[in-house]
Structure formats: C-alpha cells, structure tokens
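Omission of a single protein chain aside, the complex is shown with its protein chains in their original locations.
And then subunit A:
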Amino acid sequence: MTALNLIVVAAEETGEETSYNPLIPANYDILWSTIIFLIIVGVFMWKILPRLQEVLDERAEKIEGGIRKAEEAQSEAAAALEEYTAQLTEARAEAARIREDARSEAGQIVAETRESAAGDAQRLVETAQKHIDAERQQAIVSLRTEVGALATELASRIVGESLKDDARQQRIIDTFLDDLEAQVSADKAKG
C-alpha cells in the first residue's frame, strides 16, 4: 500500500520541483541494465555470432574453393588443348612423312618393276633369238642332209651313175651348199 501512496504523492507533486536527476543513475537502473546487457553479450558472443561467423567462413571457403576449382579446370583445359595441338601437329607431320615415304616407295617399286620387266623382256628376246638360231641351225643341218641326198639321187638318176661313194658324195654336196649359201649371202648383202 505504501507503493500506491507514493504514486498518489508523486501525482500531487506534479508541476512542482522534483528530486529526479536524469544524469544520476538509480541503483535499480544499473542493476537491471547490467543483467540485461550481460545476457545479451553472453548470448551473442558465445552462441549467435560464432555460429553466424561459421556460416560466413564456410561460404567464403566455398567461394574460394569454387574459384580455385575453376582455375584448376581452366589450366587443365589449357594443358589439354596444348597437348592436342601438339599431337595434331605431330600427326600431321607423320602423315606427311608417310605420304612422302609411300610416294618414294611407289616410285622405287615402279622403277624396279620397270627394270625387271625390261630384263625379262630382254631375256625372252634373247631366249627366242637363241631358239630361232638353234632352229635355223637345225633346219640348215637337216636341209643340208636331205637336199644333199635328194640332189645326189637326182643327179645319179640323171647321170646313171651311183654316187655311192660317201666321201665324194659328201664333199660335192658341201661344196654345192657352200656355193649356194655364199650366193644367198651375196644376194642378201646386195638386197
């Protein structure tokens, strides 16, 4: 009830000089202020701000990590590009080299083939020539024999004399044939 009385007294004194000084803190003012401020400082400094700071740090870390990762990826890509370019250049050079090789090889093969074909032809020609020579020789020999025999028989029939003496007969035939041959050669030279 004293409280109520005090209010009434205070109300009656309105407008008169009062003993309040707003610059001098009342003891209860200091007490409650201290308690409330301590609670705020305590809760903020030990709970709220560290938690928020944690989140902020985590975010900063993530952003930094993201940037680092991007940089890494970029440098990796650049390295890969460089590698590919190098490989491409190398491949091009190799292709050119292979082409060059192939071209020279082909040339070589053609030359070789041509050479061997020429050789073969030469050989064929030679063989044929030899063959022809041999044939001719054989023909000459057989002609000589047969023509001789025929001529001898013909002559002996005409002459009535057997030219059976081989030695003589052979000598006559040879002489005849030699003359014939000489004549043919002379004709050939003339012709």
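Miscellaneous remarks
In this text, a contact is a pair of C-beta atoms (placed from the backbone, for glycine too) under 8 Å apart; a residue touches a chain by one contact, two chains touch by 3 or more; residues count from 1.
By definition in this document, contacts and distances are computed from a predicted model.
According to UniProt, the chain absent from the figure is "ATP synthase subunit a", selected among "Dipeptide transport system permease protein DppC", "Quinol:cytochrome c oxidoreductase pentaheme cytochrome subunit", "ATP synthase subunit a" or "TusE/DsrC/DsvC family sulfur relay protein". Between the chain not shown and the residues A:V55, A:A95 or A:L180, the one that touches is A:V55. Considering the complete assembly, subunit A touches the hidden chain via residues 2-4, 6-7, 10-11, 14, 18, 20, 22-34, 36-37, 39-41, 43-45, 47-52, 54-56, 58-59, 62.
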